[in-house]
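The complex is shown incomplete by one protein chain, all other protein chains being positioned as in the whole.
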Amino acid sequence: MEEIEVHELKKVELNKPVMVEGLPGVGNVGKLVAEHMIQELNAEKIVEIYSRHFPPQVLVNGDGTVRLCKIEIYAWKSKELGDLLIVNGDQQSVTNEGHYLISERLLDIAQQHDVSRIYTLGGYGIGQLVEKQTVLGSVNEVGLVDEMKGYGVEFRDEEPGGSIVGASGLLLGLGKMRGIPAVCLLGLTSGYLVDPKSAQAVLKILCRALNLKSVIDMQDLKDRAEEMEKVIERLKEMEEAQVPRRREEELGYIR
Amino acid sequence: MEEIEVHELKKVELNKPVMVEGLPGVGNVGKLVAEHMIQELNAEKIVEIYSRHFPPQVLVNGDGTVRLCKIEIYAWKSKELGDLLIVNGDQQSVTNEGHYLISERLLDIAQQHDVSRIYTLGGYGIGQLVEKQTVLGSVNEVGLVDEMKGYGVEFRDEEPGGSIVGASGLLLGLGKMRGIPAVCLLGLTSGYLVDPKSAQAVLKILCRALNLKSVIDMQDLKDRAEEMEKVIERLKEMEEAQVPRRREEELGYIR
Amino acid sequence: MEEIEVHELKKVELNKPVMVEGLPGVGNVGKLVAEHMIQELNAEKIVEIYSRHFPPQVLVNGDGTVRLCKIEIYAWKSKELGDLLIVNGDQQSVTNEGHYLISERLLDIAQQHDVSRIYTLGGYGIGQLVEKQTVLGSVNEVGLVDEMKGYGVEFRDEEPGGSIVGASGLLLGLGKMRGIPAVCLLGLTSGYLVDPKSAQAVLKILCRALNLKSVIDMQDLKDRAEEMEKVIERLKEMEEAQVPRRREEELGYIR
Partner (left out) sequence: MEEIEVHELKKVELNKPVMVEGLPGVGNVGKLVAEHMIQELNAEKIVEIYSRHFPPQVLVNGDGTVRLCKIEIYAWKSKELGDLLIVNGDQQSVTNEGHYLISERLLDIAQQHDVSRIYTLGGYGIGQLVEKQTVLGSVNEVGLVDEMKGYGVEFRDEEPGGSIVGASGLLLGLGKMRGIPAVCLLGLTSGYLVDPKSAQAVLKILCRALNLKSVIDMQDLKDRAEEMEKVIERLKEMEEAQVPRRREEELGYIR
């Protein structure tokens, strides 16, 4: 196995597709969206990427078989709505340089297919429960800001601020060097739990931007979000039951 | 010394051997089984593998000499029962990429000998004492599940679940790419102690699968398991003697 | 992208320039000075350096665009005062070898421009508020010590002592191998906060050494230092308000 090994499973001809990246990360927001899109669009897997920059392990499937950690790329063709490449995966790189190398390889593939734009998806952890679902944007061409605002994306002077770590950030930065327009959409999330509600918010924006509302049903994500809401409700109840005692402790701590 | 250096100590002609891997890991289950098999079968060392992906240290032998960390491969020939290659070693890789590279090298050797199947052995830590000895299975070809169940291997939807780290996992994942059928057998173990009892359970399954019952005596592992039982018994007594006080502490902690 | 990628934005002819390095570090002292000089001198960006030894992330700008972590080199030409190359950047290497490789690359560029001397700038954290602004010096040619003392640089037997980590140190050590005279100026700083006051002290020395007093106004750094003074004042007040209790605690701890 090479350092990064790209297995092309199927040759497809795409017409200036949009690439959507949703690899694991904060709240698994990006991955949830990418998986949901692949399922709803019944997109076809065309590429698998293996690398020794992924963790040195295999993942166990439900049927007792195992698989190496990998990134997968799916294709979806539509004359009316435009073609898509959707990037999904088990893991991001665990080495510093692997992050750069794998993002470069994804951009190679994007260029092979003459990609017209890249959307990278992720979560932005705020360390507390999210009151109002919000999607923050970053771009690699200043001209994209207004278009994104039109879809409901927020741009804040201060936030996402700092940095965007991993493929979701590097595809923008390295993509700019190659002249590929790219947008990063980060759904606000607590950062503590898998967050299908934040994924829903991100997907809504993406459906507006890509005009996919008619072909992507949200029900599945809604169901998962509701399940998660119940989990959070239970956690809250458990927490409230402990509040009197915890208050004391906190006072003790601050004193 | 090259990045990974393979010293072939002896050329042997084997007939479609089965490879058994037992490198250090959780509860040292895999290593105990591999060592026991080598000893019982009086297998012959044919290969040593050195690498700068092993820890930068030497190990001290009982006679005052030292040795570099290494992986060893032993051969055992039997017209009636089939040939074996047994992989044993001091250490696994300490670098991320080393895990991949060393597993690839082991597969190169497997292919040189036209290996018919690989068994990788290890422990599955559950964080508490094991009530009932159990061996969990994973495979790299779905067709192997039923055969393994026939030998008493358990396949659980949820477990081993997650991931199998190191050579025991990668030999399955990377082996699949080369078309080598492979099975991972993980003995349930607490994860806190070296576990010859779990090794016994794994070895029993393996003896059934490889028809080795007649040539491998378990007494040695049984003796070691009994010694370990006594150690655990003493640990339990010590723990129970402290329970009243510890309960108080825990209350104090939770309060 | 190569391991380290140098983008030459503009060709300039410089006359034996002095290189000034101010990358991020303790108290951000070096970076503050380099940024201030670039701004005051209106220096021109001529080089950008990208590397996979920087963190795998992009930084978000105020306008919603992002940028890869990079090091920038600015040029300033002056027949009367001498030419300058100023090195500024978002980050230092996050890998061990990257520190060496990036410093070597900076020296390559220094040699291309026939640099006559290098000043590296940084902070020296002392773990408490600084009473008297002090700049400690280290050199890579013993003959430079007296000249530096003449500008008000302190050389202490014991301090900076130990080591100078990162580009500020390596440019001296590796520069010596190439025969480039180099001086490291470290402003004393608490190490807890960004320290424009320490940056002012370092810049004063540098202006003396490079005869730049007439062209670099300090007001901006003074303003930032005053703001920071207020922050520190508030922190002190908060601390003093807690002192009675904290004293008790400390006694409790020492007891």
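First chain written, first letter: the chains are A, B and C, and each begins at residue 1.
Please note the rule applied: a residue touches a chain if its C-beta (ideal position, glycine included) is under 8 Å from a C-beta of that chain, and two chains touch if they have at least 3 such contacts.
Keep in mind the model is a prediction, meaning the values are calculated, not measured.
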Query raised in the report: Where does the absent chain touch, in terms of which shown chains it meets?
Result: B, C
Report summary line: Touching the hidden chain, out of C:Glu48, C:Glu141 or C:Asp220, is C:Glu141
**Report entry** Contact with the hidden chain (one of C:Ile164, C:Leu188 or C:Ala225)
**Finding:** C:Ile164
Report summary line: Only one of C:Cys184, C:Ala199, C:Leu212 or C:Ala225 touches the unshown chain, namely C:Cys184
Query raised in the report: So which of C:Asn28, C:Ser51, C:Ser93 or C:Thr189 would be touching the chain we can't see?
Result: C:Ser93
Requested in this report: State which residues belonging to chain C touch the missing partner chain.
Outcome: 93, 96-97, 99-101, 104, 137-142, 145, 155, 157, 160-166, 169-170, 172-174, 176-177, 184, 255
Report task. Mind listing the chain B residues that contact the chain we can't see here? Result -> 1, 3, 52-53, 55-60, 62-68, 94-95, 245
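Convention: only the chains that are shown with their structure count from here on.
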Query raised in the report: Through what angle, to the nearest 5 degrees, does chain A rotate to match chain B on its C-alpha atoms?
Result: 90
Report summary line: Between chain A and chain B, the Cα-mean centres are separated in Å by 37
